[in-house]
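I have a structure I would like to understand better, so I am pasting it below and will then ask my questions one at a time.
With one protein chain removed, the remaining protein chains of the complex are shown where they sit.
Our next item is chain A:
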């Protein structure tokens, strides 16, 4: 047995949460040792555990990271009011961790009151990252600015903020000099430019500055000159009348920014101003032009100079020709994201096809992560991509029209995606689209052994598809499904699998109220949330499919902050041992001759 000091020292090298979790399972003394020295806690689902339980186990935490709503909330599939309130967590950690330094939240509801508590409770607070959060206003930001004397990072990523005024920025006191990262890109209101300039000027450690749209292009050079040490810069609206003096100043400022590695922003681009960034292109490792509504030639000229680019986010305006240039020029590319410029157009007027992706997969040997929106795909393209890039870890393909087949052969895209999972053995994340039958799920269940997250839409023929995934994907933790004909059978037959996953989302599928209730009754370790906004929902028979169901494992039991359109199923004690419940369980199991035994073994013993 190692003495404690040695163990503690060894544990200090364990940074990943999974490693720490594993270490804590070795034996009781390791568990004890580990829990006292864990500094960072990550909770992937805020409803999986109570804050007090976390605090009891980990008394010395300096950094808390929480996630709230399910991923599909990003696409408006989770009605407002569902939950994800961070307030109860804030109250508890304010009490328990006075020396907390970092809070990172994703898809949570954060109120001004929460931000005020944060601002006043933690003497050494340093990092606030809010991603896809909502519920707060610029008043909350003002409180943080005014009170967090040692703040280093204020990072608002795609949040929905109530804009009361831009005055919040002026609340940073003159004595405040510790800022390292400021991302205000998602804010709509104008801040005082002089306050911003002074803030930048007195922040020698400022490495990241992402402005919002209201900062005009004429002012960018001023800020760049104040912060030559910047590594990550996001412009505001990149448009103005073409003026030589403005252009020259800007180009000059960029050329002096020797440390710049990442560029973003570029709203409302005036193409004539784009060459101002040419001098930094070869330094860039990350470039986000996905708000730049400018055409392929301009984009191509830029990327052709980005020899060191690792991450490119761009609109489909880049077209196949632009991506071909990427494949030849950006040999270090790791991640490619191509968003649609007009997601709803029936007719395509942008020349981006599957070919662009194929070229990049051919030319960029380090490509690992892809998010690609396009209008057509073929099995042969997918097979090529998989053979070119077996090192892919994240492959998300969205063919914009649902259920579209291989445009060449008119067959489903089963074989193509099958090839992806078969060849890309390290694939951890997959999103599929196009016409897909149960066959693709068979391939996935057979081959995708490292798959952690899977997103499915408008796919499959029957429960067999879902069964393949749940029974075959050993590493699966997050599964989200919409508009697929998957129902009760596969779900109930794989009930125990659900406890090994973080969560399962199914909307517009064929899962019935009865099955949800049964699942909730039989699996105390799961919350089965039916999200259904229909007026007559209480009088619907049990065989009717629910609108949406969200199932997640939890050790904290059901939650009590649900709105009326959310029902946590099967937790009423009356239902638990009813005859009907047993009969239903037996019926399902007997229909499932070839499937694994499910929860009915428990019910038979009753």
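By our rule, a contact is a pair of C-beta atoms (placed from the backbone, for glycine too) under 8 Å apart; a residue touches a chain by one contact, two chains touch by 3 or more; residues count from 1.
Just so it is clear, contacts and distances are computed from a predicted model.
*Asks:* One chain isn't displayed here; going by UniProt, is it "Proteasome subunit alpha type", "Auxin-responsive protein", "COMM domain-containing protein 2 isoform X2" or "Ferredoxin-2, mitochondrial"?
*Replies:* "Auxin-responsive protein"
*Asks:* Taking the entire complex into account, which one of A:74, A:474 or A:572 touches the absent chain?
*Replies:* Checking each option in A:74, A:474 or A:572, the one touching the absent chain turns out to be A:74.
*Asks:* Please pick, from A:118, A:415, A:509 or A:551, the residue that touches the omitted chain in the full complex.
*Replies:* A:509
*Asks:* Which listed residue, A:19, A:163, A:474 or A:572, touches the chain dropped from view?
*Replies:* Candidates A:19, A:163, A:474 or A:572; residue touching the omitted chain: A:163.
*Asks:* Return the single residue from A:5, A:174, A:245 or A:535 that touches the missing chain.
*Replies:* Hidden-chain contact among the options goes to A:535.
*Asks:* Name, in rising order, the residues on chain A that touch the hidden chain in the full complex.
*Replies:* Residues 72, 74-77, 79-81, 132, 158, 160, 163, 186, 188-189, 213, 267-268, 290-291, 293-294, 339-347, 349, 373, 398, 400-402, 431, 455, 457-458, 482-483, 485, 487-488, 508-512, 514-515, 533-536, 543-545, 547, 563, 579-580, 583-584, 587-588 of chain A touch the chain that is not shown.
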